[in-house]
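Report on the following structure.
Omission of a single protein chain aside, the complex is shown with its protein chains in their original locations.
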Amino acid sequence: MAKQLITLTVNGDEHELAVAPYQTLLEVLRDELGLIGTKRGCTAGSCGVCTVNGEKGEAVLSCCALAVEWHGRSVTTVEGVQEGTELHPLQKMFLEHGAVQCGFCTPGLIMSAKALLDVNTSPTEQDINEAMAGAICRCTGHIKVKVAIREAAKLLRARELQTNEAAAGAAGVNNGAR
Amino acid sequence: MARAKEDLSVVGKNWARLDGADKVTGRSIFADDVRLPGMLYGKVVRSPHAHARILNIDISKAAAVPGVKAILTPEDGKDVWIGMNQPLLPPDGVVKYVGHEVVAIAATSERIAAKAAKLVEVEYEILPSLTDPREAIKEGAIQLHEKAKGNIGWELNLDQGDPDKVFAECDVIREDEFITNASHNCYAEYHVCVSDFSQAGKLVVWTPTQTAILFQKSIAAAFQMDESDVRLLTLNTGGGFTGRTSARPHHYLSALLSRKAGRPVRLRAAGDEEFIMCRAGGKVIYKLRSGASKDGKLKVIEADLLFDNGAYSESQMIVTTLTSKYLHALYPLEASRYRGRLAHTNHLPYYFHHGGGLAQMQFALGQHMDELAHELGMDSVEFGLRNGVEEGYTTPDGTTTYHSCGLKECIEKTAALAGWKDKYGKLPKYKGIGIGIGAMASGAKGLFKHDTSAAMIHVSTDGKASLFIGLPDMGQSSHTTMAIIAAEVLGISPTDIKVVSGDTDTDPFDVGAFTQRGTFNTGNATKSAALDARAQLSGRAASLLECAEDDLVWRDHQVYSRQNPDNKIPFRKVVDQTLNSTEGRFVMGRGYYNSPLEKGSMAYSFGAQIAEVTVDPNTGVVTVDKMTASHDVGRAINPRVVEGQIDGQIFSGMSQVLYEETIMEGGQVMNPSRLDYKMPRAYEMPEVEHIIVETIDPHGPFGAKEVGEGPIVCTMQAIANAVANALGTRIHEMPLSPWRVVKAVKTNK
Partner (left out) sequence: MQLPEFEYLRPKTLAEGLAALAEHGPDAQIMSGGSDLLINMKFRLDTPKFLVSFNDVAELKAVESLPDGGMSIGAGCTLTQLADSEALKEKYPALHAAVFSVGSKHVRNAATLGGNICLDTRCWYTNQSESWRETRDGCFKTDTELCHVIKGADKCHAINSSDSAPVLMVLGAVVVLASAQGEREVPMLEFYNNDGVDHTALKSSEFLARVVLPKPTGRSVYAKLAQRDGLDFASGTFAAGITGSNEQPESVCLVMGSVGPEPKVLHESAEIIMNQGLNDATIEAAALAARGSLGEVTNLFTPSGYKRRLVKALVKDALNELREQGN
């Protein structure tokens, strides 16, 4: 059966790929694009290790997503999270708070947490549990992972505040209102 | 005896793991990420039956599939042995467990390999099977191995002192029986092996492992090669939990396929295969009997353990050695009796789950002691303080002395922080509190022929260093810990050190990351190597500072004399001057550590954990509200990592005692998935309070001892005791699944 040509934007880069309908997004990312940061786990949607972010930043189980369904769309993988040469606050806090042990589940955890913090920088305990329940972590027992997420949320809130203040300041200057 | 805790510069501070940036950005490479030109993909055809005779194997249709490059049948595996009595593929034509490897295929894609595997036709004659160790040892049961009479693959009987005499002297004697069920290590990284045997006589293997050396040895032996011709690359290991301590069929199969095809081969567990390819724990039945005097002194323990060994023996004997010794780990006894039997069944060859068989035994022994304490009119905190070991204790077989022991300190501190006195016996119905205490050896001499850990350190003119070790990092941050130790000696920062490890071509010898030997053994080796490197610099430093070599202080990237601390020279200058002098050679330190004992351990870690739980009597759901955990780690080289270890083991212990069970039916795992094999996730985790106790062991590097498996020994029993406290009745089978809890509630009414 013929492969289909799809365009897929990954971490801001547009790719044209010939894929079979039965290839999952995970297989395409790893095997066609060489992006091995997203790991292969249970391949049945229950461990979360393969999590990437969709266009709305939502958590996507890439092992249970057909690549052809993502034609013309965009995804972000763990390779696209850092900001230039700086680590994203989530990555920084994972490191600083001991939330990384063997590291195999780490990309999946980071993408699951990022899906949450991208839309909510003041998550409750319930919000964090809800966002992370689909992702396994066998080494940390999730404990320091949740600490890291809370700390990253703090950093992101502070950043938001700075951005808002800067914007307000700029607006004030522009208005010339004194 | 309080030992001085010196003021150290980098040891004892929180350090982020040195390879962490790679892990959070997805740059870390694991075996499944390895891409080699021309690589083929393997697929194993497995027995669907627990016990059967192979009547015929027809691979003709499979061989005809385009893209299939090699097929192995039992004939191909006949010279490869992966255990005392376990051949790689069954040459005698008898499969002995569901999932038993029969044929292996390598093809140009996973899809083609799977397609070909489906076309392999195997005819079986189903034979009766044994699926419970108690059935297996009964008179008249079918015999699975000629040499194992009564299906007992191994038996250890060990008496210390005269147990019968001591029992006769006891005022209180108690008997209990417990069961722990089969389980699976369940790491995030599925089993995988990439082998490149395309060059005759040279094999390169990429695989996650806890011990590159032992894998190298067994693979080399299997292929009758020199060890040095087998190169093992362990880039990153996605969790070990005692499940990656020996080479398994997939390691040998991927190598054999590669040799036959002349191309690299990747063989990975797909889906439920993960539950077959592993070394997990089997069912264990514990019969315990203990005696004490009425004033609360424990005098004697008798333990009879029956293990489901699975179909073949490999190194499971170790678990009888460990569990027999453990009777004497926590309490000075006048006598003991141990019988441990490994029974063959038609299950996969078991080993043990996270906890080394000891955490699981403590589920039984810790509850048994809890009951004994009650019969003596004490609570378990009192019982632990009354009977627990102290520094200076020597085991009755004379092999081990506790040169540091913080057990009682742990019990006291944990009880105080958890508010034991205000809660025990005072909680409302269905709320409970329980304690579990434990000890764990830091390495165990006598288990391996060659027990050395070695290290090398190479220092450059810029004052930075490369540290070569053979200890894998499977997440426990061992590499960073070693860097901290070396940095402390040299007076630099761990971030100045690159840890080079994971390639048997360059790794110094190290048995690996199990029996909890990393911090103690490799740590001492690392310290020794760093001291050696420093000694190569001392002469130059002393002459520059005009002082004696003994007066030198190495700290904060400076070197100075104790008598004249203001006159500092930068460390890199000392190195630079040493290397660039006219007779400059190199600064390369080497060191090793091999425990001076013949048997036993140089140091034990100790801990106490208190669990607070709420039980819903209608649904049987146990919520762990809080864990208060203390652990005597000698010295915390990296406190946050110690906390992380406690956290991870609380998770693992809680998971095993409340959730984990490979539900078996007819020898088959009914729940071989991350969905149906339950482990708690974010919602279920309790609040954890950590207390790090430091007794500064005289023999550990900077006083450090293990923390890699000590905490989990405390967890399961603490939670089980808390549940018993909440319900007023005790559950004797692990896991305490909701249906077992509900049954206990019903029976107790």
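To keep things simple, chains are lettered A and B as they appear, and every chain counts its residues starting from 1.
Please note the rule applied: a residue touches a chain if its C-beta (ideal position, glycine included) is under 8 Å from a C-beta of that chain, and two chains touch if they have at least 3 such contacts.
Because the structure is a prediction, the values reported are computed rather than measured.
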item	value
Shown chains that the omitted chain touches within the full complex	A, B
Hidden-chain contact residue, picked from the options B:199, B:619 or B:748	B:619
Residue of B:86, B:668, B:695 or B:721 in touch with the missing chain, whole complex considered	B:668
Chain not shown: contacting residue from B:23, B:49, B:408 or B:534	B:49
Absent-chain interface as seen on subunit B, which is shown	46, 48-49, 98, 110-111, 114, 118, 270-272, 618-621, 659, 666, 668, 670-672, 675-676, 678, 680-684, 738-739, 742-743, 746
Positions on subunit A where the hidden chain makes contact	1, 4, 20-24, 27, 43-46, 48, 51, 54, 58-61, 64-66, 68-69, 112, 115, 129-131, 133-135
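What we mean here is this: only the chains that are shown with their structure count from here on.
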item	value
Parts of subunit A lying in touch with subunit B, wherever the complex brings them together	30, 34-44, 46-47, 49, 77-79, 81-82, 87, 90-91, 94-98, 100-107, 110, 128-129, 132-146
Contacting residues of subunit B [partner subunit A, same complex]	14, 16-17, 19-30, 32-33, 35, 186-190, 236-239, 241, 270-271, 274, 474-477, 640-641, 643-644, 647-652, 654, 673-675, 679, 681-683, 685, 688
